[in-house]
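Just dropping this structure here.
Presenting subunit A:
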Amino acid sequence: MIEIDPVKCVGCGACVRICPPKALTIEVNEKETILKYFIGRCIFCWMCVQTCPQKAIKTTNKFELSAVDVHELQMELVHNTVKCRVCGKPFITSKFVKEVGRRLNGGFKDDLLYVCPTCRRKLTAKKIATKVTGVE
Partner candidate 1 sequence: MVSDIIETLASVARGSRSKSILTKVGEVCGDKLLKVERVSPSTIKVLIKADCLHEVAEVLSAERDVYFRTMAASDERPAENLFKLYYVFGIDSEGTNIVVEVPTDGEREVPSISDVVKACDWYELEAHDLMGVKFSGRFLKRLVLPDDWPEEIHPLRKDITTEEIKKLYQPQVVKRAVELGVEEIVKIPIGPYHPALHEPEYFELYVRGEKVVDARYVGFMVHRGIEKLAESMKYDQVPFLAERICGICGFVHSVSYTQAVEEALNIEVPEKTQYIRTIILELERIHSHLLWIGVALHLLGYDTGFMHAWRIREKVMVLSELLTGSRKTYGINLVGGVRKDINKEKIEKTKQTLKQVLNEYKEFVDVATSVPQVRRRLSGTGVLPGGEARAYSLVGPTARGSGLSRDVRKDYTYGAYHFVSFSIPTYSEGDNLARTLVRIDEVYESINIIEQLLDTIPSSSEIKVDSWEPQPMKLGLGNVEAPRGEVIHVVITGKYGPYRWRVRAPTYQNLQAVPTMLRGVDLADAPITIASIDPCFSCTDRAIKINIKTGKVEFIPLEVLSRGGVR
Partner candidate 2 sequence: MDFITISLISFFAVVSAFLPPLLDGVERKVRAKIQSRIGPPTVMQTWYDLRKLAVKELKMPLGGELAVLTVFLSLITSVSSIAYLTYVLITSTLNPLSIATLIVLITASHNLTLLSSVSTSNPFSIVGSYRNVTLLLVNEFGFMAGFIATLYALVRLSTNPTPLSFLAYALGLAALIVSTYVGCGRLPYDIHEAEPELASGALIEFSGVALGTYLYTHLMMRYVFSLLVAYAISTLIIGFTNALVVIAVLALLTSIIYILYGVVAAMLGRTRVDLGVRTLFTLYVSLTLCLVVAWLFA
């Protein structure tokens, strides 16, 4: 099975997108972003290990994984969710935002960083439009 380091993981969801049998899933709600790992579906392909940009996932040699209760096979990692500053919809984890900010090295201002992709697109379009036409 795999082990996810809760300190390193930022909840970006890259592993969720690559996982072939959908053993990793992510659930975003108002407050929390929950990364779920269900061992019952995992095929131990290590695609997630190779994909994780944070190197947060470790492989282990554990394979005797039978359990009496199916819930024992489920692991969860809870992150805080941030809401889009424009539309107010929950979109990613606060850690992820910080990590992006760190990697971009201040290339993005906070007002763009904390905005969901749809709103960001709108914002940028508006900016360009403003620049080109000179009208708000």
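Here is the rule we use: contacts are C-beta pairs under 8 Å (C-beta built on N, C-alpha and C of every residue); 3 or more make two chains touch, one makes a residue touch a chain; residues count from 1.
Candidate selection criterion: all candidates are chains of the complex that A comes from, given by their letters.
A quick note: this is a predicted structure, and the numbers were derived from the prediction, not measured.
The listed chains 1 or 2 are all part of this complex, yet only 1 touches subunit A.
Across the interface of their complex, candidate 1 is touched by residues 17-21, 43-47, 50 of subunit A.
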